[in-house]
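Right after this comes chain A.
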Amino acid sequence: MTREELQAALTELQSSLTFEEGGEWLNINAPAENFHELALKLRHTSGLYFDYLFCQTCVDWKTHLTMVYHLTSMTHRHNIVVKIKLDRNNPEVTTVCDIWRTAEFHEREVYELFGVNFLNHPDLRKLILPDDWIGYPLRKDYDDPVNMIKL
Partner candidate 1 sequence: MFEEVASTEQGDLVINIGPQHPATHGVLHLVITLNGETVKKVEPHLGYIHRSIEKMCESLSYRQFIYVTSRMDYLSSHINNHGCAMLVEKALQIEIPSRAQYIRVIMDELTRLASHQLWWGAMAMDIGALTPFFLAFREREMITDIMEETCGARLTMNYMVPGGIMYDIHPDFCKKVKEFIKHFRSKIDEYDELLTGNIIFQNRMKGIGILSKEDAISYGCSGPTARASGVSCDVRKIYPYEIYDQLKFDEVLATEGDSFARYQVRLVEMHQSMNIIEQLIDNIPEGEIQAKTKAVLKLPKGEFYTRIETARGEFGIYIVSEGGTTPYRIKFRSPGFSNLSALDHIVRGHKIGDMVAIMGTLDLVIPDIDR
Partner candidate 2 sequence: MAGWASNNKYSLLGAMRSGAQIVSYELSAGLSIITIVILTGSLQVSEIIAAQQTGWWIFKGHIPVLISFVIFIIAVTAETNRAPFDLAEAESELTAGFHTEYSGMKFALFFLAEYVNIFVVCAIGATLFLGGWMPFHIGSWESFNHIMDYIPSSVWFFGKTFFLIFVIMWFRWTFPRLRIDQLLNLEWKYLLPICMFNLILVTLMAIMCWHF
């Protein structure tokens, strides 16, 4: 599907989506509420069929956090990027690990590095850091005077 077709199909799916100009792939801004429903639709709508979540991460914009989902369809070979703006003080989004199983690990990683709370995640524990770690290292304001080497 071309970019325009995708955009049309997605608008049909959920009218509250906004699209970003530029970028290699179609960028979609979605609201955090009802994201799970949107994700389910993206995964199962026959024309779209985004079955492969190949990258899931988070960006700290100092004022807010953005969850970034890179999705591709193994049958139709088209890609989209879904972005969700989150509140920085209380970031919460529903998990998608029941839709794309790979998200389980990616979400755990985002949880410990950015502090995003994934609702309904089956096993939201720290994956990389020790269990008693305080702070979210990949946030921009994170400061660790002991371990950080400033060059």
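By our rule, a residue touches a chain if its C-beta (ideal position, glycine included) is under 8 Å from a C-beta of that chain, and two chains touch if they have at least 3 such contacts; residues count from 1.
The candidates were selected such that all candidates are chains of the complex that A comes from, given by their letters.
The structure presented is a predicted model; accordingly, all values stated were derived computationally and were not measured.
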In-complex contact partner of chain A, selected from candidates 1 or 2: 1
Interface residues, chain A side, partner candidate 1 - complex: 22-25, 27, 51-55, 57, 59-60, 68, 70, 74, 77, 81, 100-102, 104-106, 109, 127-130, 137-138, 151
